[in-house]
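Just one protein chain is left out here, and the rest sit where they should.
Up next, subunit A:
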Amino acid sequence: MTEQRSTSVSTKASRQLWGRPELYTSYGQNLRMLNTRPKQVAVVAMVLLAATYVPFGLPDEWLHLFAMGLAAAIGAIGLNIVTGYAGQVSLGHAFFLAIGAYTASALSGEPGRRTIGFGITFLPLWLLAAGVVAGVAGVIVAPLATRLRGLYLAIVTLGLVFLGLHIFKEWKALTGGPGVGRQGPVPEMFGQRLDRNGDLLTGDQKMYLLTLVLLVIFAVFARNLVRSKVGRAFAAVRDRDIAADVIGVSVTRYKVLAFGISSFYAGCAGALLYAVLGRVEPDSFNLLLSIQFVAMVLIGGAGTISGSIMGALFITMLPRLTQELPTVLPFISSDVTAPLGAANLAIIFYGLMIILFLIFEPRGLFGIWIRIRNYFKAWPFSY
């Protein structure tokens, strides 16, 4: 109610002061989705650039990577909702990704093959189902979160990854078994296979555009969620759950909600990620995958949506970037099996990057951007 009233009053004031970011003349203005003019311009420009130049100007190999990064960004936003906003540390994200990936694969798989399949290849349907099944799993797990806190919860969710890994390895009718795997979800819409080359666009271009559209939808939804009553309740629970309880925020309800939404995002991300990759193997849903998502959130910046997207793209691109290293630094071998080869270096980089970011810039890539922005905002008096 208050927002409604104050927005109309402040419209005039904000128009006059648009060159002064962060000078808010009303609460409603502060709460707007894109609350400063530069933000509005920059976000629209970036989405336009990503939708027009990138799919036609870059080679397909890069688009494939970008599609993976955008799908991962949906998962990272999900983890950020539960960890960054609601403060419940989860190392079990890989488990929910797996549930989404397998729900979608089973629904869209060909019936009558070696692995379970129902032949429902319509993309929105299996995407939604993947999210819902994973979300339900999240809600089932959530009561643990209401009983445990902090590191106890982290270790329990880590146990979830190991249990899931065991189940997926053993349930060969669903997953195809370790080392073999099964076909990923089949992305099809209105009789069009999105992952195959068509008359107008190549498969990689179509998958890239699909993930981009979905990421925008999921990101807008998440941004709306965290600036609403629910988001403020999450922050209250994160900062001090007992204090939140005292002021009338139902801690149990919001913890369950956070886990449910986060798992929904993870399920959709898992389904999309493996639709891009084309093949699902049960061994891939291990602790390292969970850690990669935690790294995306932390390197991007905990408690920020744009940070999650930056972090996800960065972590997905990292192995590809380290492959380029041998051309710059000749002492690094490009042989995959060599001890100091690109594959090992990529993983060492994850580790070092997590350590260095947390020590020197705990707010991640988002924090670096804030510092750059503040430097120019105060220019030339940058101290």
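Quick note on the criterion: contacts are C-beta pairs under 8 Å (C-beta built on N, C-alpha and C of every residue); 3 or more make two chains touch, one makes a residue touch a chain; residues count from 1.
By definition in this document, contacts and distances are computed from a predicted model.
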Among "Branched-chain amino acid ABC transporter permease", "ATP synthase subunit b", "ABC transmembrane type-1 domain-containing protein" or "PadR family transcriptional regulator", the UniProt name of the subunit that does not appear here: "Branched-chain amino acid ABC transporter permease"
Residue in contact with the excluded chain [from A:Ala154, A:Leu201 or A:Val216]: A:Ala154
Chain not shown: contacting residue from A:Leu31, A:Ile116, A:Leu201 or A:Leu287: A:Leu287
Residue, one of A:Met33, A:Leu125 or A:Ile355, that touches the chain absent here: A:Ile355
For subunit A, residues in touch with the removed chain: 89, 144, 147-148, 150-152, 154-156, 158-159, 162-163, 165-167, 169-170, 240, 242-243, 246, 287, 291, 294, 298, 337, 339-340, 344, 347-348, 350-355, 358-359, 362
